[in-house]
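The complex is shown incomplete by one protein chain, all other protein chains being positioned as in the whole.
Let's look at subunit A:
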Amino acid sequence: MIISFVLDGEEQTLDVDGGLRAVDVLREYCGVTAPKEGCGTGECGACAVLVDGETRLSCLMLAAQMNGCIVTTAQGLGTDGPHPVQEALADLGGVQCGYCTPGIAVTAAEFLERNPDPTRKEIRDALSGNLCRCTGYHKIVDAVEDAAKRLQKEHGRGE
């Protein structure tokens, strides 16, 4: 089937089997390798992407479901450079092997949009569907906390 969607700001029109998984289409047909496949069953969050602004698991989504949607991966998250969440993850040691990072980045970015001044518990809850085997989570939570401050400062300047 023909599917059209906006991927990281660019129009895509593909002729694919609609029953393929979104994660496979993004990686293998579109060459966007930010979404990773970890578990393939919705438990690790490595494949998380934004679909029309909401975090979704691209391993539990069909290619056909992307039709007409705006899909944003960690690759398209920042506009003029890395998103503050991505900068904070890098600066505060929230990235080690990096496999979970794209999923964490999109999940955290969407969360901070809804909750710009979160508590550490709220950050932990928001990221509870994103597994990381390297960092032990403290540095990731530190980074998201820091990113919230960066975003608040950015918005403060903009007003």
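We adopt the following convention: a contact is a pair of C-beta atoms (placed from the backbone, for glycine too) under 8 Å apart; a residue touches a chain by one contact, two chains touch by 3 or more; residues count from 1.
Keep this in mind: contacts and distances are computed from a predicted model.
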Protein name, per the UniProt record, of whichever chain is missing from view ("Protein FixC", "Xanthine dehydrogenase FAD-binding subunit", "ABC transporter permease" or "Electron transfer flavoprotein subunit beta"): "Xanthine dehydrogenase FAD-binding subunit"
Sole contact to the chain not displayed, among A:L14, A:C30 or A:L60: A:L60
Residues from subunit A at the interface with the omitted partner, ascending: 1, 17-19, 21, 40-43, 45, 48, 54-57, 59-62, 64-65, 107, 111, 125-126, 128-130
